[in-house]
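Below is a structure I'd like to ask you about.
All protein chains of the complex are present and in place, except for one that has been dropped.
== chain A ==
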Amino acid sequence: MNVSAAAHPGFLSPTGVEITFVLIGLATLGAALLTVTTRQLVHAALWLVVALGGLAVEYLLLTAEFIAWVQVLIYVGSVVVLLLFGLMLTKAPIGRSPDADSENRLVALGVGVAAAAALVWVVVDAFRTTWINLHGVAQGSSRATGESLFRHWVLPFEALSVLLLAALVGAIVLSRRDTGSPGSAAPSPAGATPAATPAADAPAAGKEHS
């Protein structure tokens, strides 16, 4: 309604979207702070879920709905689950662990606060008089994103799938148990199993990739 009338909306008349953005931003920031400061390792992963979910809501407020759902699907759905698996597999202590932070955390705090102050100063100074126009056609609908992705970004998209495949193969190679040289285990009948393992891994890898 007041899009054309108010060319320069001010700080003192925030819209509902802005208020929501700031509130969810505060929640996201608090969850991120808890992620990096809590002493319980599993709680850190769970606070990371809150932070990433808050970011998904921020994407929705910025009219980027496809990115928001991809964020929920990949980060909250798979990355955090991977991190939790990693915590379990490295026998992370359940409950408080006193040595979660290293002893140079004061230096880290100094670096973080200095970087935050400098960057906030620069960013606020640069974008003081810039407004996003959220009205009109949505910038990030699935249709628009899909059309641009498969019309202008096809080649990077395919290169990215090759990179994912390489990462997958690399992860399998890294996490495979070292079975030694094939000649040493050859005479025994059990020696057939290590040879069969990569062949059994390969279809699973292809399935997961597609």
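Here is the rule we use: a residue touches a chain if its C-beta (ideal position, glycine included) is under 8 Å from a C-beta of that chain, and two chains touch if they have at least 3 such contacts; residues count from 1.
We adopt the following convention: contacts and distances are computed from a predicted model.
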item	value
Listed names "NADH-quinone oxidoreductase subunit K", "Spore germination protein", "Paraquat-inducible protein A" or "DNA-binding PadR family transcriptional regulator", with the criterion being the UniProt name of the chain not displayed	"NADH-quinone oxidoreductase subunit K"
Absent-chain interface as seen on chain A, which is shown	9, 11, 15, 17-18, 21-22, 25, 28-29, 32-33, 35-36, 41, 44-45, 48, 51-52, 55, 58-59, 61-64, 66-67, 70-71, 74-75, 78-79, 82-83, 85-87, 89-92, 99-105, 107-109, 111-113, 115-116, 119-120, 123-124, 127-128, 130-134, 139-140, 144-145, 148-149, 152-153, 156, 160, 163-164, 167-168, 170-171, 174-175
